[in-house]
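Sharing a structure with you now.
A protein chain is absent from this complex, but the other protein chains hold their places.
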Amino acid sequence: MQGLIERAKELLADGTVAQVLGWRKGDMGYDPEPAYFKSEEELKDFVYDAFCGANLSKYMIEAAKLEGKTLVFLKPCDTYSFNQLIKEHRVDRDKTYIIGVGCQGTLKPEKIREAGIKGIETVTIDGDTLKFDTIYGAKEMPFADALLERCKVCKGKKHMVYDELIGAAEDEEAGPVGNRFEEVEKLEAMSPEERFAFWQEQLSKCIRCNACRNVCPACSCRKCVFDSNQYDTSQKANAATFEEQMFHIIRAFHVAGRCTDCGECSRVCPQGIPLHLLNRKFIKDIDSFYGEYQAGADTDSRGPLTNFTFEDVEPSIVQTRGGGH
Amino acid sequence: MQVENTEFRPKIVAFCCNWCSYAGADLAGSSRLAYPADVKIIRVPCSCRVNPMFILRAFQRGADGVILCGCHPGDCHYTTGNYYARRRMTLLFSMLDYLGVENGRTRVEWVSAAEGVKFSTTMNEFVAKIHELGENVRLEDLRCKG
Partner (left out) sequence: MQRIGVFVCHCGTNIAATVDVKRVVEAAAKEPGVVHAEDYQYMCSEAGQLKIREAIEQKHLTGIVVCSCSPRMHENTFRQAAKRAGINPYMVEIANIREHCSWIHKDIEEATEKAVILARAAIAKVMLNAPLTPGTSQVVKRALVIGGGIAGIQTALDIADAGYEVDIVEKTPSIGGRMSQLDKTFPTLDCSACILTPKMVEAAAHEKITIYTYSEVEKVSGFVGDFHVDIRKKARSVDMSKCTGCGVCQEKCPSRKTPNEFNRGLNTRSAIYTPFAQAIPNVPVIDREHCTKFKTGKCGVCAKVCQAGAIDYDQQDEIITVDYGAIVVATGFDTIKLDKYDEYAYNQSPDVITSLELERIMNAAGPTKGHLERMSDHKPPKSMVFIQCVGSRCADKRGKSYCSKICCMYTAKHAMLIRDKYPDVDVTVFYIDVRTPGKNFDEFYRRAVEEYGVHYIKGQVGKVAPQGDKLLVQAADLLDNKQIRMETDMVVLATAIEPNPDVRKIATMLTASIDTNNFLTESHAKLRPVESPTAGIFLSGVCQGPKDIPETVAQAGAAAVKVVGLLAKDHLVTNPCTAKADPIFCNGCSTCEKVCPYGAISYEDQLVNDHGIRETRRVAVVNSALCQGCGACTVACPSGAMDLQGFSNRQILAEVDAICR
């Protein structure tokens, strides 16, 4: 982390960048938040550890409007989002200085609480173990147990776009870990009634806070269609269960083929709805119907929904493929 | 005491592209090839004009089935529209299926201007399927009932 701060100071000092986008220490040690740093002084609050789950690439849309270049720290996963935003002309690569940072997985503070660890004063990551000083004394738990759902599978430790790498993993070239479609497959194997019940329960928890929309790097519309009078769909509060379904189906559809599977939607959902399972379903379908496609792996390929082949499957496959997909 | 008529009269929305399927429906009409009156056609220039939003909206407002008809792949008046529609609808239908909505409520069929018979047969089949599935209760907005 110190290396990141030193490098940021240098780049600020020599005028390469005008500001730094990173994470600032929170009050508790496990709640850092995205922040701009304009000076050496401000950088003393900079932090980078496994609690820095926030994907900073979406902030670069607004950063493009600032004076001068912005230094941004991107984890491997975040670089896919940034690439996708380049493809969509939403960020300015020329006004961006990217330092790729290593990542060993990001953590979910709720899981620590669920493990019964409370009154935390400091947190240290010691290899495979999380060590806590709490008001009740020292506690620890395995690192892996506090991982965010999205990080249990990992699409790889390689950065798709960067100006320099600091502290990147030694296994940079290592491929994906785990089967990211496992949960989707479980749902697919259920009966339609069970699936309906599952989603009904999940989506009815939605309070339409729009956190998923606001954090999602693919949901980067200046104005959301759900705030548009062109569809008569603009509403803020939920009035009937279907509206949540419609919102989430359309949201998932609008990011289909563009979603890099960064998992931010599920990370920020205050209701704990596994929203990434909607996106992963689209990704899985796209992979199986149209060939494997990873959004954000490049900046110039045609996305699956702006492309076609003459031999594409017919929509009737949904009826004919049978259970288990 | 008044006995309520409980016969299920499905609401079915059919989006038809102007160049092939709408003309196919016209041909079914001029050939007097009957299909149930439950089917109401909305004319769109091309199958690629149909936004998933329209389909969900129909269900929200109480439709029991939605069918999209376009030119056969390769025959699109606009060259490529139906190819995009095909991908969009495949993914949307798969998602609805994943959410536990009966997958027979949505359908895409390619009907050319010369296929009046196919149009009529398709609609008869689709209405029969909707009768089999019964009323749409999973995708509707309760406030729109009545």
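Going in written order, the chains are labelled A and B, and every chain counts its residues from 1.
The working rule: contacts are C-beta pairs under 8 Å (C-beta built on N, C-alpha and C of every residue); 3 or more make two chains touch, one makes a residue touch a chain.
From a predicted model like this one, the values you see are computed outputs, not experimental measurements.
K.L.:
Which shown chains does the chain we cannot see touch?
P.N.:
Those shown chains that the absent chain touches are A, B.
K.L.:
Determine which one of A:38, A:186, A:205 or A:302 touches the chain that has been left out.
P.N.:
Only one listed residue reaches the unshown chain, and that is A:302.
K.L.:
So one chain is hidden, and I want to know which residue out of B:88, B:107 or B:138 touches that hidden chain in the complete assembly.
P.N.:
Checking each option in B:88, B:107 or B:138, the one touching the absent chain turns out to be B:88.
K.L.:
Name, in rising order, the residues on chain A that touch the hidden chain in the full complex.
P.N.:
Those residues of chain A that touch the unshown chain are 65, 87-90, 220-225, 228, 230-232, 254-255, 302-303, 305-307.
K.L.:
Which parts of chain B are in contact with the chain that was left out?
P.N.:
Given the touch definition above, chain B has residues 11, 13, 18-20, 22-23, 25-26, 28-30, 32-35, 37, 40-46, 48-54, 57-58, 61-63, 71, 74-81, 84, 88, 112-115, 120, 144 touching the missing chain.
Heads up, the rule we're going with is that only the chains that are shown with their structure count from here on.
K.L.:
From the C-alpha centre of chain A to that of chain B, how far is it in Å?
P.N.:
36
K.L.:
Provide the residue numbers of chain A that touch chain B in the complex, in ascending order.
P.N.:
184, 187-188, 192-200, 225, 231, 233, 239-243, 245-246, 249-250, 252-253, 256, 278, 281-282, 285-286, 289-290, 304-310, 312-319
K.L.:
If we count contacts the way the header does, which residues on chain B are in touch with chain A in the complex?
P.N.:
The contact residues of chain B facing chain A are 52-53, 56-57, 59-60, 73-74, 80, 83-84, 86-104, 106-108, 138-143.
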